[in-house]
Every structure is written in C-alpha cells, then in structure tokens.
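Just one protein chain is left out here, and the rest sit where they should.
The block that comes next holds chain A.
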C-alpha cells in the first residue's frame, strides 16, 4: 500500500496568541510549533499501523517553509518512510494548499491520502475534501475508524447520536478524527533514524491567491466577577438590568 499523510504545523497548544499591530498577522516571535495533533496522533499513526499490517510505504507531505522541517522530521521519527515538502514560504489559504498537494499526488498513485479532521490553529478542515475533488477521489471526513481489506475500505464516522459505517473502494482520501489511533511517542532510535530519511523539497506550481486575511480579532477578555450578597436581591436585579443589560 502506498500511503500519503498530509500534515500541517500549528502553534503548541498552550501558546498565548499575540497579533501584530495592524491585526492582519499572528506574531510568531517566541511561538513553539508542533505537528497538528489530528494529523500526527490519528492520521499518521493509523497509516503506520496499516503499513505495519500489510506492508507498503508512508510518505509525509507538508506545504510550507523550511522552518517546517523540524515538524516533518518528527513524523519521520515516529515511523514514516520519507517526506515531501512543497516549498511555500508565505501563509496560503486552503484552496492553494489543496491544489499544491493534488498536483504532487496526481502522478504518485497513492492508495490512501490521510488528513487530520481539522487544524487546531485556524480550525481549517477543507484541504482533504478539496484534494479529493481535484483528484476525483472519494472522500470520507472525520473518520473515527478505518479498516482496509484489499481494495475495500470500511470507514466509521461518529454522527449525532450514533455511528455511520461506510464502505468505499481505494484509492480514497480520508480525514482522521479521535479514535482512529493512539498517539505514539518517538523513541531515540527513531529520532536518529529520522535524520537520515529522505526529505524531498519540491517547488510549488503557480496558483492564484483567492482569499486575503483582512483582519484577526481576539475575543474580549473576560471581566472580573462581581459577588452580590444573597440578601441583596435588589442590587443583583439592578446590575443585571443596568450593567449587564440582560433583563
């Protein structure tokens, strides 16, 4: 089986996000980055499990700048065979990213293309579906289980109040949700082997920007809590009416 896992880079989960003065960009100074957890914990690990069971190769693909190589290397340390980075230095939107992945993947004959169900940074979740569309492949989003038997894939999705089980033929694209696999921590040998695994950098294809970030806004900071004496109901009603303006 030939498996592709598309990964993105996100700020470490405890990062306090700061914006640049004009509010159009995230201030990246001092920000630590990790591989998007849905990509790493579920998509990549399930791909590795399938490879371990049935043989094949797992390739990691990222669209981004050279800074992303450390995140890609972690995927190689966890067990992927090789990696491809499509060399794009600026932040681009989902459509651009999906086009780059599709252009690379179209000649590679992958049996399965994995994505995380969303990025925890921008809450993006479109790239997988867009790539499937460009490649004319079936797509199953937010999959919590995935089994492969020959060319038949059985994919389970959590839906409101139950599960949906889908049968579909490979090749296909799938986005991975919690439940598909369990996080693997790379060990020291894996980390050292990752240094020697191939990481190919390819140039992007020309594709126009279709969207532009006009502005980011942070949510308003939560105000302090006012405690009202339970015997002073009149004051509570007055504050709810005059300050909170909810009654």
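Remarks
Convention: a contact is a pair of C-beta atoms (placed from the backbone, for glycine too) under 8 Å apart; a residue touches a chain by one contact, two chains touch by 3 or more; residues count from 1.
Following the convention adopted for this analysis, contacts and distances are computed from a predicted model.
Not every chain of the complex appears here, and the one that does not is recorded in UniProt as "glutaryl-CoA dehydrogenase (ETF)", selected from "ABC transporter", "Cbb3-type cytochrome c oxidase subunit I", "glutaryl-CoA dehydrogenase (ETF)" or "Peptide/nickel transport system substrate-binding protein".
For the chain left out of this panel, the touching residue among A:185, A:203 or A:246 is A:185. Along chain A, the points of touch with the absent chain fall at residues 14, 69-70, 73-74, 77, 183, 185-189, 191-192, 194-195.
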